[in-house]
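Right, I'll just put the structure down here and ask away after.
One protein chain is absent from this view; the other protein chains keep their places.
Going in written order, the chains are labelled A and B, and every chain counts its residues from 1.
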Amino acid sequence: MCATKVLFSRCFAVSKLNTPILSYIQQNSMSVYPNYYIEPIYRKETQQELVKTGEISKYSHIPTKATLNGQTCSDSYDPVIALFTNYVMRQGLKALAREQMDKCFENIKRLQLEKYHKCTTEEEKLKIELDPKKVFHEAINNSKPLLQLTGVKRGGVRYQVPMPITDRRSEFIAMNWLVDAGKEKDRKVRFAMQLARELVDASNNTGKVVKRKQDLHRQCEANKAFAHYRWS
Amino acid sequence: MRLFPPLAFIKRSRAVPQEPVPYKYSVPLKLKQGVSNKGGKISEVCCIHEMSVMFSCLKDNEFQQQLCHKEVESFQKCYTSFLTDKNQRSEREMKGLLTPGEKRMTSKQLNVLLKKYPNLE
């Protein structure tokens, strides 16, 4: 026991010597860029706004990082979809994730158009959303939970306490639930197809993800008495 | 030989305190120019009322969110305002600013105040 203590103190002494270098690296978080480089501004609208307000002169002498491959100024770029593609990605295979998203949108279109062509009245036709990106956004909105459960330990017991949730975290949870739902499938069904079906269902407020959200709400409601336990 | 009895009355026991007892100083008798930063953390409990209102509405509508639009909005508003308040408070603390007429001040803010107007020596 004493020996380990001595060893530990010796290690601590050594690391103390190295801390100046470590803290410098930690400042930059292992980035290839020095810390004064700013994030790229790649959207035309943002650039035009800066020109209008005159703030662009501030940026004229500051070095910027290069944009990532997925960040484009094209009008077909959607930051929410780009974020979702990252959640779909596994092992850093971005190209594969992107392919799956493209196929997923294609499948959404085919599913919706099939329904559209089967409709007889104009009213029914108007109800069907054919734009896959709109279906996607609607699905995310319908899957966002309103609260989250956190574990709070009181008197040796861990209680599930409901608490409010920020919009960003809610979106994160919704997206992960959708990806999970896409993966829960029959072996013969493709991920892109399953995800397409889930997105269409969620946009219509049905399906697995919306049910999961509602179950969470139910549990929160059941545990509402514990709400006072939050850090008090 | 006749001196022994008075010596016998000298007791070899612990010292009897003399009145008044002289106080021994280990630390000067002055208040610290600050407040302890331990404890007194502002509890994160907020929006409980809005939450319960929202729950009652959701229960009535069988957890269909679209029908509880107003309650949900008020709950989310409460939380976002709480967060912005919290951020503003922490920003002010960092800068050392104080608002006059504040009911509850954190220990950091009290320390700032005391630095400005220290206790008299």
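Throughout what follows, a residue touches a chain if its C-beta (ideal position, glycine included) is under 8 Å from a C-beta of that chain, and two chains touch if they have at least 3 such contacts.
We adopt the following convention: contacts and distances are computed from a predicted model.
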item: Listed names "SKP1-like protein", "Protein CBG19932", "Small ribosomal subunit protein mS29" or "Trafficking protein particle complex subunit", with the criterion being the UniProt name of the chain not displayed; value: "Small ribosomal subunit protein mS29"
item: Neighbouring displayed chains - absent chain, whole complex; value: A
item: Contact with the hidden chain (one of A:55, A:131 or A:167); value: A:131
item: Touching the absent chain when the full complex is considered, from A:42, A:116, A:159 or A:172; value: A:116
item: Touching residue (missing chain; options A:60, A:76, A:91 or A:120); value: A:76
item: For subunit A, residues in touch with the removed chain; value: 74-76, 101-103, 105-106, 109-110, 113-114, 116-117, 130-131, 133
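By definition in this document, only the chains that are shown with their structure count from here on.
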item: Cα-centroid distance, subunit A relative to subunit B, in whole angstrom; value: 38
item: Interface residues, subunit A side, partner subunit B - complex; value: 142, 146-147, 162-167, 205, 214, 217-218, 220-221, 224, 227-228, 230-232
item: Interfacial residue positions of subunit B with respect to subunit A in the complex; value: 41, 43-48, 51-52, 54-55, 58-59, 63-66, 72, 75-76, 78-79, 82-83
